[in-house]
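Up next, chain A:
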Amino acid sequence: MRLRLILTFFGVTLLASTAQAFTVAAASDLQHALPEIEAARGLPPGARAKFVFGSSGTLYRQIVQGAPFEVFLSADEALAEQLIDQRRADAPGLVYAVGRLALMIGAARRLELQDPKTALASPQIKRLAIANPEHAPYGRAAMETLGRLGLAEVFRGRLLLGENVSQAARFVLDGGAEAGLVALSIAFAAGDKARHVVMPATLHAPIRQRLVLIKGAGADARAFAAFMASKEAMRVLARHGFERPGS
Partner candidate 1 sequence: MAETLEVALRQRGPIPLDARLSVAGGELVALVGPSGAGKTSVLRAIAGLLAPEEGRIACGGAVWFDGARGLALAPQRRAVGLVFQSYALFPHLTALGNIAIAMGARPAAEREDRARLLLDLVHLGGLDGRYPRELSGGQQQRVALARALARDPKVLLLDEPFAAVDQVTRRKLQRELTALRRKLAVPILLVTHDLEEAAILADRMVIIHRGRTLQDGRPRDVLRRPVSPLVARLTDQRNLFEGRIEAAGSETRLRWGGLLLEIAPRPEFPAGTPVAWTIAPSDAILHSRHRPSQGERENPVEGSIGEVLRLGETALVTIAPHAAPGAILTIALSEHVVDRNALAPGEPIKVSLVASAIHLMGRDGPAEPD
Partner candidate 2 sequence: MMDWTALRLSLELAAWTAALLVPLGIVAGRALAHRRFAAKSLIEALIAMPLVLPPTVLGFYLLAVMGREAPFGRAFEAAFGQPLAFTFAGLVAASLIANIPFAVQPIQRAFEAIEPEIREAAWTSGLSPLRAFLEIELPLAWRGIAGGVVLVFAHTLGEFGVVLMIGGAIPGETRTAAIAIYDRVQAFDDAAAGALSAALLAIAFIATAVLFALGRPLRERRRG
């Protein structure tokens, strides 16, 4: 009797799709803000969003390969637009935030962070962690920044590439790199384990973060997407270092 119950349970797990909650693919820089936003919606656990964080490029590719995400919060607007062009996502989506880049160092290091340009040029930084520019928008912004500062050659061969911007931050905290150019939201979340200074926005193209609903998204997903535009969501995002779009 018990065996039958177990088998049935396994059978349900094996072939059932999770019909209750919906999955949201989100850029790594939202790792700390999104759970807070979702909690603010006050829904029962069964109806809450399930988040999969990663670099925008990787998530984009997974969506193209058929991953069952219903909402995509990209940190790279261009990728969201491509999905719309491919008719995989509904137009127009929503630019929910503009991201900022920060220079982050481990709390124990003594490095003056007053002037970000001077700080980056410090000989104390032997290795610099950034997200992989090939598929992470913050990585691209980091490379642009280095280029504008004339430091691209200086750091050639000394860059530690994280698979996404969270991993890059992790490298800094674990000591793999003395410093990192990461999302401001992540630098905030590191709390007193790290110190940071915001990089001037003029040094890179704006990181416009766009949300799109994937074709076939259900009502729950749409409700979530709608909530992302709300004042409350905006307040949470601001607390985590994101800027309003259009500012």
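The rule is short, and it goes like this: a residue touches a chain if its C-beta (ideal position, glycine included) is under 8 Å from a C-beta of that chain, and two chains touch if they have at least 3 such contacts; residues count from 1.
Inclusion criterion for the candidates: all candidates are chains of the complex that A comes from, given by their letters.
Note that the structure is predicted; figures quoted are calculated from it, not measured.
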Out of the listed chains 1 or 2, which is the one touching chain A within the complex? 2
Counting only contacts in the complex, chain A reaches candidate 2 at residues 10, 13-15, 17-18, 21, 23, 28, 31-32, 50-54, 62, 65-68, 164, 166-167, 169-170, 173, 189-190, 193
